[in-house]
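The structure's right below; bear with me while I get my questions together.
A single protein chain has been omitted; all remaining protein chains appear in their positions.
Order of writing sets the labels: A and B. Residues in every chain begin at 1.
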Amino acid sequence: MKAAELTLGILTAVGGFVDVSELVFVSQAGSQFGYSLIWVIAISTVGIIVFGEMSGRVAAIAKQPIFSLMRHRLGLRWGLVTLAASLLSNTITCAAEIGGVALLLHLFTGLPTAAFAVVVTLIFFASIWMLPFKWIERSYGLLGLFMLVFGAALISIDPPWHAIAAGFVPQVPPALSLNERIVYAYFAVAIVSAIMFPYETYFYSSGGIEEEWGEKDLSTNRVTAIVGMSLGSLLAISILCIAAQLFGPRGISPELLGTVALGPATPYGMAGLLLASLGMLFALSGAAIETCLANAYSVSQFFGWKWGRHRPPGEAPRFTLCWIAVFLIALLIVLTGVEPLTLAEYAVVSSILVLPLSYLPLLLLAGDRKYMRRHANGPVAKILGWGYYALIVVAAVAALPLYFLTGGGTS
Amino acid sequence: MKPDARLDLVADVRDLQIVDCDEENCGIVDDLELEGAPGGKLRVKAILVGPGAWRNRLPRWAAWLVRRIAGDKLTRIKWEEVEKITSVVQLRRSAAELGLGEADRRLAAMLPKKGILDASR
Partner (left out) sequence: MRTLAFALVLPLAACAGSAQKQDLANAGKARSLLAEASLIAEMAPRTSATYTAQMRSAALEELAALAATSRRAGGPDGQAIAALATVPASADAASLRGRAAHARAIEQRLEAGLEGS
């Protein structure tokens, strides 16, 4: 039973790793800079594993969610700033995911994107309302495994494996002009932000409390985080490599979400296109639900309300109305007609600005013996945690200047 | 942590989750009411819960915004109602008896009780 649970948890993490921001940024990174940004995906994955494991451990041992302990640590003012910034970033992300799903359905049917946006939002609403928590996460995560077609497609197109291996080594390609180096730095920061989105840790941690994790679940948490996210990152690397191999040489830096699915269509034709599109559909859908619930968790925990999907909606009414409101606001954003790729960019930039405030309380809590007892951060977790925190701060400081200098990666 | 042990009120108690006698969430310690003359002993009189307690903790413009959005409701919970303080502040009585969680009770009437295929843990 435990092996089955663990396997399902890992597979869910794999299928749910990629969202619209990663799709956009790793595709464009691959097409513009070849394999030279693979190391950023690898390093960022280790970062999200470190913080993901910490958030699961805090849920299992302190049995308190991040946001209420965060307010206790940061105080009201900084807590409010973090909450507001995180709500904004997550809502934009939710809108980008809903828009992405609607766009994919439009591409296959020709029916209006706006209509699909309304329909999928209703489906997501029904998913949260009707499914037990475990199956909200698992259903979309497991269906996101269609994304494995990107891995298979990469093998089929016979890429230069030595160049891919070399991409794991931290580097700045020497032949780049100054302008290109600035764009390279922008993509590096964007990938860090897209992979280390804080909503993932809020959702994961709150989910751990929903599922009543305890000390006995610590090893499951660790293995799920390490194995699941590592394998998930291989999918992101596959997307980058396909873009480097197929799009870059043609001068394409994907401006259309549907172009990403043409990667698997190259070796596999219609079957590849369908599988890739299904994978993207479910991965983005899972991310829409996660960002929505992450917001509802954050608000409810910050104000001390009853919360949780393990309760019937009527027993946690403010939490319920919160996630409904997030979907409505995200849907309204989509209906204004803003492109999902534009929203994805805003989401990534706004998220990186919030990352230092979001992860500091988690780092402090996970190291606090008063809450964590003998499960507080050990030397490895401390070194990695503070090391990545320094990286996040540097990325946050550099994000806005790089965004404006590069015109959002276009120059 | 026992109620009669030394506590750093600001660091240890303020902004802590409050749960009632049934261990249900019913708010956050938004502020503390103290009493005592200058130079004398300070005593905690009550826990303050609600947006009305934020007036003294935020800049004026932020407090105005909070008042416009969330109102200025304030509920006083006497310090004697605190059962124990660990990673949460646990109260001796239920939220309803202490005047907490009224918004949840009002809104609960608007929503269906059941909604999922498996509601119970």
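The criterion applied here is as follows: contacts are C-beta pairs under 8 Å (C-beta built on N, C-alpha and C of every residue); 3 or more make two chains touch, one makes a residue touch a chain.
Note that the structure is predicted; figures quoted are calculated from it, not measured.
Just so you know, the chain we are not showing touches A across the whole complex.
Among A:6, A:46, A:107 or A:182, only A:107 touches the chain that is left out of the view. Only one residue in the set A:43, A:262 or A:391 touches the chain that does not appear here, and it is A:262.
Summarising the interface, chain A meets the missing chain with residues 106-110, 177-179, 247, 250-256, 258-259, 262, 265-266, 269-270, 273, 407, 410-411.
The working rule: only the chains that are shown with their structure count from here on.
Here the spacing of chain A and chain B, counted between their Cα centres, is 33 Å.
Residues 14-18, 24-28, 30, 54, 57-58, 62, 87-88, 101, 103-104, 107-108, 110-119, 121 of chain B are the ones that touch chain A when the two sit in their complex. Looking at the complex, you find that chain A touches chain B at residues 62-64, 68-69, 71-72, 75-77, 79-80, 129-132, 212, 302-307, 309-318, 320-321, 371.
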